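Starting off with a structure, shown below.
All protein chains of the complex are present and in place, except for one that has been dropped.
Showing chain A:
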Amino acid sequence: MNEWSEKYGKYGVLEAKLLPLGDSAVTVQFGETICRQTHDRVRQLAEHLEGHRFAGMIEYVPAFLSVTVYFDPFEALAGLGDGADPSGGADPLALVAGWLGDQLAKLEDAPQRTPSVTEIPVCYGGELGPDLPEVAAAHGLSEEEVVEIHASADYLVYMLGFAPGFAYLGGLPKRIATPRRRTPRLSIPAGTVGIAGDQTGVYPIATPGGWQLIGRTPDPLFLPDAMPPALLRAGDIVRFRPISRAEFDRREAARR
């Protein structure tokens, strides 16, 4: 049977692999390793899809290496299929892959949108960051040094997922990369900033987890009443700014 399952090709200036995710989604994958260049490709396509849609397209999800486009096959067939008979061997996946290939061929060589820089205030250490002493000790650093290193880097938001508004951040300095805790905590409060291996991140909602907790932000990352419902989006740059406990309390009180 000569059906489409996976296409690898050059589209204009880009190389990409198109593969179905079941019967109602297609993934466009740009590379095999997580890196800045692949991330830029992901962003380019995501930006393009903000302004270009096909009938039946529901939404798209950017990830480390790929963008997945979800659609309703019935609507996609009606919109892209020139009135093809739904019963007669129609192939909406191939139609959507064709459309995506056309879009890829139109993309420029670099993302157009300048990334926004978001500053996240963090009260480090103390009861809001109970693992800071352990992280410092593990690297032979003082707590102040860990804070300084953590707050001096620029972090890239590769994608959101795991929890609503949770950003996968790249760029944690290796000097403070720390393995997860051996025993996960049952509940970590929303806003907690943690380190797990070479990742750092902020818990948007209370969840169980094994991260090393080094501080907490008073700013909400998940905004269920806003659109978009998240403080960050893929492609953004994040910087952490140390704040005092007094400022933390003041900002948190102001939110209520």
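Keep this in mind: contacts are C-beta pairs under 8 Å (C-beta built on N, C-alpha and C of every residue); 3 or more make two chains touch, one makes a residue touch a chain; residues count from 1.
Quick note on the criterion: contacts and distances are computed from a predicted model.
A.B. asks: Can you work out the missing subunit's protein name as recorded in UniProt? Choose among "Hydrogenase maturation factor HypA", "Allophanate hydrolase", "Biotin-dependent carboxyltransferase family protein" or "Putative ABC transporter (ATP-binding protein)".
C.D. replies: Protein name of the absent chain (UniProt record): "Biotin-dependent carboxyltransferase family protein".
A.B. asks: Taking the full complex into account, find the residue in A:A163, A:A177, A:A196 or A:I237 that is in contact with the omitted chain.
C.D. replies: A:A163
A.B. asks: Hey, which of A:L45, A:L80 or A:L93 is the one touching the hidden chain?
C.D. replies: Going through A:L45, A:L80 or A:L93 one by one, A:L93 is the residue touching the chain not shown.
A.B. asks: With respect to the chain omitted from the figure, which of A:G9, A:P189 or A:P228 is a touching residue?
C.D. replies: Spelled out, the listed residue whose C-beta touches the missing chain is A:P228.
A.B. asks: Which parts of chain A face the unshown chain closely enough to count as touching?
C.D. replies: Residues of chain A in contact with the hidden chain: 1, 3-5, 19-25, 27, 29, 33-34, 46, 58-66, 68, 70, 73-74, 77, 86-87, 89-93, 159-166, 168, 204-205, 207, 222, 224-225, 227-230, 233-234.
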